[in-house]
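Note that this complex is displayed minus one protein chain, with the remaining chains in position.
A and B label the chains in the order they appear, each numbered from 1.
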Amino acid sequence: MESVILQIAARHMRPLLVILSLVVLYRGHNEPGGGFIGGLMLGAAYILYAMAFGVEKTQKSIRISPVALTGIGLLLALVSGLPALMEGHLFMTGEWTTFFSGSSFELKLGTPLLFDLGVYFTVAGMLTLVMFSIMEE
Amino acid sequence: MLFLFAILIGVLYGAAVYLLLRRNIFKLVLGLIFLGHATNLLLFVAGGLTRGFPSFLRDIPGEVEKMADPLPQALILTAIVISLGVTAFALVLVYRFYSVTKTVDLDELSENE
Partner (left out) sequence: MNIGILLLALLFLSVLAPFTRRYLGNAAGWIFAIIPFAGFVWFLGMLPEINRGEVFTHRYSWLPAYGIDFSFYIDGLSVLFSLLVLGIGAFILIYAGYYMKTYPMKGRFMGYLVLFMASMVGVVVSGNLITIFVFWELTSISSYLLIGYNHEKPEARGAALQALLITGFGGLALLGGFVLLGIPFGDYELTTLFSNPEVIKSSNLYLPALLLILAGAFTKSAQFPFHFWLPGAMAAPSPVSAYLHSATMVKAGIFLLARLNPVLGGTELWHYLLSIFGVTTMFVGAWLSITQTDLKRILAYSTVSALGTLVLLIGTGTEYAINAAIIFLLVHALYKGTLFMMAGNIEKNTGTRDINKLGGLFKYMPFAAIVMILALVSMAGIPPMLGFIGKELIYEAKSNAPSAHWFILIAGFMTNAIMVFLSMRLTLDIFWGKEPAYDKKPKEPSLALILGPFFLVVISLFLGLFPKTMANPLTSQAIMAISPGMAAIKLKLWHGFNLVLGLSALTIALGVVAYKYRDPIISMATRINLKYFREEFSRVFFRMIDYFLIYTKEQTKAIQHGYHRFYLMTVFVVASILVWIQIWNGDPVILELNFRDMPLNLVAVVALIIAATISAVVAHSRVVALIAMSVIGFGITIIFIAYSGVDLAITMVLVEILMVILAMAVLFYLPKYVKYSGTGARMRDALIASLVGGFMMVLVLQAGSSAVQEPVSEFFKQSSYTEAFGRNIVNVILVDFRAFDTLGEITVLAIAALGIFSMIKLTKKIKI
């Protein structure tokens, strides 16, 4: 199933989709989006690539195995609950810090973002793990 | 509109039950998907039908009273992704089932013991 059109599309779409998924992930806290949607997009990007070039080549180009991706995602989600414990709050209480406060670049970072990142990786890892397994058959 | 949605949910549940009772294991998976759709829709409708006011805070006065209920949406969102995982699992299970037993008829399985 070597389609040139698909290959060209996939090659150029993949970086775009990856960046888009990151944007969706980040803005998810205030606008539509979030870890689930971003993760699905990231997974879809690599599945598209795999459909065009085959699983083996895709896996080589990511360098990280889907199993590891899933594991990292779960670990991040779990770790995001720990800072609250250090602060003496209940497990998984959201903890926030603000950078550049008052300026126009005000950036709020908190453990929920880390948690969302975990969800993002887990969903993407799970999708690619499933799809790659089936497509390799 | 509630009336129409009630019919729709009833039809979806009916289809799910009918497909779950089939002998073909693939139809069983279709039944599971239907069950997921029907339940998602049930939750969605149970949360109240709000047109054109998603649950984002935009600092509009009185928005909190008008906006859609976010809780069922959060539930459904995870349910959708989970049902993707479960359906994928079921499909692969069907595939393995067929490649080992060379049949998709569930009755044959129980007669073989």
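Everything below uses one rule, namely that a contact is a pair of C-beta atoms (placed from the backbone, for glycine too) under 8 Å apart; a residue touches a chain by one contact, two chains touch by 3 or more.
Bear in mind the structure is a predicted one, so any value in this text is a computation, not a measurement.
Chemist: Contact with the hidden chain only, please: which subunit A residues?
Modeler: 28-37, 40-41, 43-44, 47, 51, 66-67, 70-71, 73-74, 77-78, 80-81, 91-92, 94, 96, 108, 110, 112-113, 115-116, 118-119, 122-123, 125-127, 129-131, 133-137
Chemist: Contacts of subunit B with the missing chain: which residues?
Modeler: Within subunit B, the residues touching the omitted chain are 1-15, 17-24, 26, 28, 30, 33-34, 37-38, 40-42, 44-58, 64, 67-71, 73-74, 76-78, 80-89, 91-96, 98-101, 104-107, 110, 113.
Methods note: only the chains that are shown with their structure count from here on.
Chemist: Whole-Å distance, subunit A centre to subunit B centre, using C-alpha means?
Modeler: Using C-alpha averages as centres, the distance is 25 Å.
Chemist: Contact residues on subunit A for subunit B in the complex?
Modeler: 30-32, 36, 40, 123, 126, 130, 133-134
Chemist: Spell out the part of subunit B that touches subunit A in their complex, as residue ranges.
Modeler: For subunit B paired with subunit A, touching residues are 54, 56, 77-78, 81, 85, 88, 92, 95.
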